[in-house]
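Of the protein chains in this complex, one is absent; all others appear in place.
And now, subunit A:
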Amino acid sequence: MSSRDRILARVRTAVADAPAAPAITRDYLTSHTPDDPVAVLDLLHENLADYRAVVHRTDAAGPLITELLAARGSGSVLVPDGLPREWLSGATAVRIDDTPDSTAAELDAVDSVVTGCALAIAETGTIVLDAGPGQGRRRISLVPDHHICVVRVPDQVVASVPQAMSRLDPRRPLTWISGPSATSDIELDRVEGVHGPRTLEVVLLSG
């Protein structure tokens, strides 16, 4: 008998006389926020900032991103496939394409990365990347120390986790990001900046 069959047989024996499980209830809220795009956006801004993401609002991504890269002194920037051209049109940093062949060590030498996202969740201050156009492979938003992420407002902003789940595709690799890398491992106190990007800048792009 294989271990698979043994485990399944043990499970069946274990629950054979168990009572039926009560039906799953879903009377929890689908959102905790008033259905008002302005309030939802303000909440997203507030919660992103609360976990130490640097938040910017603009209706022209290109000039702002140029300024952010220059302010940081970034000499190189990772560019995922499908990133809108105008977002980096003014930047002087050397552009490095996200390719399957680049090694982790090569990515580690890049200063910054600019990506879009699949959506952002206001109640938790979270951006979700799904490796779609303008987002690239999961590792590019991980290895460089500086991540600029553009959120299109209001299309990509949802209020709550349940609203986000119904819009995401589980077949895609998903990365949920809530602020820069952090740890609570020293005396259960939160400290920002461990292995992921230590600086996360979120650009809320309207229009």
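Note that in this section a contact is a pair of C-beta atoms (placed from the backbone, for glycine too) under 8 Å apart; a residue touches a chain by one contact, two chains touch by 3 or more; residues count from 1.
Keep in mind that, in the parts below, contacts and distances are computed from a predicted model.
This figure omits one chain of the complex; the name its UniProt record holds, of "Dehydrogenase", "proton-translocating NAD(P)(+) transhydrogenase", "Iron-sulfur cluster-binding protein" or "Carrier domain-containing protein", is "Iron-sulfur cluster-binding protein".
Touch with the hidden chain on the side of subunit A covers residues 2-4, 6-8, 10-15, 18, 20-29, 32, 47, 51, 100, 103-105, 108, 121, 123-126, 131, 137-139, 142-143, 161-162, 165-166, 170-197.
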